[in-house]
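Step one of this worksheet: look at the structure below.
What you see is the complex with one protein chain gone and the rest in place.
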Amino acid sequence: MANKTKKILLETSDVIIENKEYLTELDAAIGDGDHGINLARGFKKLKEKLENETFTERNELFKLTAMTLISNVGGASGPLYGTAFLNISKVISDERLDLDDLVEIAEEAIAGIQKRGKAEAGEKTMLDTIIPAAESLKQSRDNNLDLETALNNCLETAAEGMKNTIEMQATKGRASYLGERSIGHQDPGATSAYLMIKTFITSYL
Amino acid sequence: MANKTKKILLETSDVIIENKEYLTELDAAIGDGDHGINLARGFKKLKEKLENETFTERNELFKLTAMTLISNVGGASGPLYGTAFLNISKVISDERLDLDDLVEIAEEAIAGIQKRGKAEAGEKTMLDTIIPAAESLKQSRDNNLDLETALNNCLETAAEGMKNTIEMQATKGRASYLGERSIGHQDPGATSAYLMIKTFITSYL
Amino acid sequence: MGKKLINDPDNVVSEMIEGIVMASHQRLEKLNDYNVVVRKDAPVEKVALVSGGGSGHEPAHAGYVGQGMLDAAVAGDVFTSPTPDAIFEAIKTVDSGNGVLLIIKNYTGDIMNFEMAAEMAEAEGIEVDHVVVNDDVAVEDSLYTTGRRGVAGTVFVHKIAGAKAAQGADLKEVKRSAEKVIKNVRTKGMAINPCQLPAAEKTTFSLAEDEMEMGIGIHGEPGTEKTKLKKVDQIVELLLDDILSDLEIKTNEKVTLMINGMGGTPLMELYIANRKANQLLKDKGIKIYKTYVGEFMTSLEMEGLSITILKLDDDLINLLEAESEINLL
Partner (left out) sequence: MGKKLINDPDNVVSEMIEGIVMASHQRLEKLNDYNVVVRKDAPVEKVALVSGGGSGHEPAHAGYVGQGMLDAAVAGDVFTSPTPDAIFEAIKTVDSGNGVLLIIKNYTGDIMNFEMAAEMAEAEGIEVDHVVVNDDVAVEDSLYTTGRRGVAGTVFVHKIAGAKAAQGADLKEVKRSAEKVIKNVRTKGMAINPCQLPAAEKTTFSLAEDEMEMGIGIHGEPGTEKTKLKKVDQIVELLLDDILSDLEIKTNEKVTLMINGMGGTPLMELYIANRKANQLLKDKGIKIYKTYVGEFMTSLEMEGLSITILKLDDDLINLLEAESEINLL
């Protein structure tokens, strides 16, 4: 289990590092142009640490991810993603995860992000990818869909959530300084969140 | 006489002001890009003063020109041209000038420039226009040429002198800092000196 | 544009911190493994002051570490708030048992990272409190924003809280002085040319030959309004108007005025701006107690300026005039 999880986290790191320029460009438009640089710095460090150690439990892996992001990313996204992963490490087990587990994990992640950032859905942040994605998982569970369909739906909803940030006016984070000028640009954090969710799901399926 | 001289000085001012950009560009290539700006500032002031006063003697006009350039041009060219005009004011009479007079005037101007700047011919400065021009006047006088021919020869020699600065390596003034890189550019001071001589001569003829 | 006098974009902050410490001749020290600058004589028996934030704002904040101002400055990556572990190390190093005040600029990232560090310090029994500086009137302080940003006014918090702490005041009193500054200080900035992160390919915003940005922040964020380039006298008037409509100042009240360059602005231009600011304040009957013209809170090589007004009373004047090792302010 831990090995599979490690592989997924390594793949996530690669995806973020590959998208460093893209995420930075998105942040330059409505923020301060460092989101990709920040995350890539953190995930590069994470890769090193993952590659140099062996793990037996999933929660260790998520805790390491959390601490590495917290002490290497900085900015707004460092504490937010860091706390999200920290919260995940508290609930994740080494069993095969079912839809109930996934819903719990997503909710814990959101709780972590909201504890630190105090944002709601619709404020043009990473939460606008993550909250709809979590909602979709919940619905799938309530409708007793199978895991594969649930994950596919979740990914689609996350993509929609990310794209919906284009039309939003930011009221949290640096982009809020722009007022109406923040409209028309996709949120960098919503985009990095989508990239992570996509990698988790694709690797999982 | 004074009126004619005043007119010539006004025309000279106009020519320098018109060539402000050109002289500045030449100075940008091998100096600090202000020669046209410096001279234009001085000659603009001179125009104002000339237009607001009446003069009866030529030497007053040249003294005014000298003092105005000295206290408004600054840089290297301000004291140099200023002292040149100051020296001219000391020898110029109100009579009609013959070739002997013109030679004396040119020599006095050169003496003034050399007193301040301690340069010789061939150092890529304004003197490389003025010294050959003066030499030409002297030759014309020694060969008993008529005034018009003498002035035409002088103008031609001044133009050649100016152009010869292109091939020279500067050893005086700011351009000397460039060493060999000063070769290939026409000296701004040699150019402004030519413009002045040309205006004097054309207006005089 | 784009060229920089650096070695490797990944090392700019640590190399800069080393350069700062070397220039200090034993006055300052860098903490091992962290981009943290502390007074060499830390901990000093008094309330300790820790500030910090992204790098690229030099001399902020390491330039303000010294007797009479900060005890430590924590430097994040360029324009990126520092991480909790570094802030925590700074707190531990400078705490003398009299408590630590964190001076935070109001950015989501800074607040979250400093808060996490404070939680870590409190868990170890260190008394920590914090203030959040939010002097930038370019940002509306409303439900729809995260509140005004902290910009150049922050250095007055360093100075005045630093002076108060040096006098031996306790953490509550030092915090109260800091909050008094925050209540009375306002800033607005603008730029004619943007800046570029060492690790990025492009500037964060771009301006045409005849454009400027009003209401810029200090992180290369685009401003609140892109307009045609104006004469500096008009720009100063616009900036001051916005500041003074936010900070009510009565006739004959005293202020300090700061004309702050954004990093690439020649001093000549700052002095020309100062001329107009002085004239305008004089016309309004406002007394300028002291004027600062220079670079205090920059954005790499950005060309532009910000104006800061701090409303003074006798208490603030005394603290402003207090001795300090830092001669910038």
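The first chain written gets the first letter, and so on, giving A, B and C; residue counts start at 1 in each chain.
In the analysis below, a residue touches a chain if its C-beta (ideal position, glycine included) is under 8 Å from a C-beta of that chain, and two chains touch if they have at least 3 such contacts.
This is a predicted model, so every value here is computed, not measured.
Engineer: So which shown chains sit in contact with the chain we cannot see?
Structural biologist: B, C
Engineer: Which residue, B:11, B:32, B:57 or B:135, contacts the hidden chain when the whole complex is considered?
Structural biologist: Missing-chain contact among the listed residues: B:32.
Engineer: Where the complex has a chain not shown, which of C:55, C:106, C:187 or C:260 is the residue touching it?
Structural biologist: Only one listed residue reaches the unshown chain, and that is C:55.
Engineer: Considering the whole complex, not just the chains shown, which residues of subunit C touch the missing one?
Structural biologist: Its contact residues with the unshown chain are 1-8, 12, 15-20, 22-23, 25, 55-56, 58-59, 63, 192-193, 207, 209, 212, 229, 231-233, 235, 263-275, 278, 288, 290-293, 295, 298, 300-301, 303-305, 327.
Engineer: List every residue of subunit B that touches the chain not included in the displayed model.
Structural biologist: Those residues of subunit B that touch the unshown chain are 21, 24-25, 28-34, 37-38, 41, 70-80, 116-117, 169, 171-174, 176-179, 181.
Here is the rule we use: only the chains that are shown with their structure count from here on.
Engineer: Which of line, ring, star, complete or other matches the graph of chains that touch?
Structural biologist: Graph shape, chains as nodes and touching pairs as edges: none of the named types, so other.
Engineer: Just list the two chains that share the greatest number of C-beta contact pairs.
Structural biologist: Chain pair with the maximum contact count: A-C.
Engineer: From the centre of subunit C, which other chain's Cα mean sits the farthest off?
Structural biologist: Ranked by distance of C-alpha centres from subunit C, the top chain is B.
Engineer: Counting only Cα atoms for the centres, state how far subunit B is from subunit C in Å.
Structural biologist: About 54 Å separates the centre of subunit B from that of subunit C.
Engineer: Between subunit A and subunit C, tell me the centre distance in angstrom, where each centre is the average of that chain's C-alpha atoms.
Structural biologist: Centres of subunit A and subunit C (C-alpha means) sit 32 Å apart.
Engineer: Where in subunit A do residues touch two or more other chains at once?
Structural biologist: Not one residue of subunit A touches more than one other chain, so the list is empty.
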